[in-house]
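A single protein chain has been removed from this complex, and every other one stays in its place.
Here is chain A:
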Amino acid sequence: MLGFLLQRLIQAMIVIIAMSVIVFLGVYAIGNPIDVLIDPGATAEIRENLIRQYGLDQPLWQQYFTFVGQVLRGDLGTSMVYNIPVTDLVFSRLPATLELVFVSVCIATLVGIPAGLYAGYRPNGIAAKAIMALSVLGFSVPTFWIGMLLIMAFAVGLGWLPSGGRGDTGSLFGIPTSLATADGWSHVIMPAINLSLFKMGLLIRLTRAGMVEAMSTDYVKFARAQGLPDRQIVFSHVLRNISIPIVTVFGLELGSTLAFAVVTESVFNWPGVGKLIIDSILQLDRPVMVSYLVLVVILFVLINLTVDLVYARLDPRVRLKGGAA
């Protein structure tokens, strides 16, 4: 167990180092931020000063090591656009994205898994067919379009919900979040549903497939021959068995949703990190881009580690060893 964790940590370090190099090179290849930042009419002297101030006159490898040195001291640099430390910038936006993703993942799970279980339990029923048809829509219709449709229906047409923005925030465990106020909830619910649809569709299909397969296995027949009621068979026997692919996809989806909630955030004008990264790419705000992408990598590594640990809890045949993983 300890060996497994150690091995995973070393792997994670290698991934993070490789990723930081790639991101650094990639970002530097896409353009010179000075051209975007300063007035084209500025004098050559101002231009030179600015370049020196950001260290852009040094060779690339030197810039990289300066960056790494700063990161190791906990300093991710300063945004060229906002002129505030990147750490402050990202962490001021992170709660907004986290709460949006949290609500949407909850919706996707609480609706998707029961719906999938039902669709797999009675695969030929009308309700099951309706669920499956909706799930196809869920992950084949573009998110932004559904988002706009939701706005049309509930904000413009019915006027029940605000069309965008984050609303009032309250404090929950010391973190400012809109989940602490009613106004915040009214703002978060529509983008969260929008963001959840893809994952919901995926979870429905995965759960249904697992359920259909499990219901014809011998251990389910044996459980029925023991006189166990179907409800208990589904929740005590089947759910545990089919949870491994579900957890895998759940983990991957959680990571990508956190990192790339950008479409929904743009449609609903949600001030999260997704919008921040798009803005900083447009403005060639290098420190923000690099720090954000490295943060995303760390996030993925953490999620995958958690998924591996959950596997071992769920399936006794999975043994966590220090060897090949």
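Please note the rule applied: contacts are C-beta pairs under 8 Å (C-beta built on N, C-alpha and C of every residue); 3 or more make two chains touch, one makes a residue touch a chain; residues count from 1.
Methods note: contacts and distances are computed from a predicted model.
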Choices "Peptide/nickel transport system ATP-binding protein", "3-isopropylmalate dehydratase large subunit", "PQQ-dependent catabolism-associated beta-propeller protein" or "Imidazolonepropionase" - which one is the UniProt name of the chain not shown: "Peptide/nickel transport system ATP-binding protein"
Chain not shown: contacting residue from A:Ser236, A:Asn269 or A:Thr306: A:Ser236
Absent-chain interface as seen on chain A, which is shown: 217-219, 221-229, 232, 236-237, 240-241, 314-317
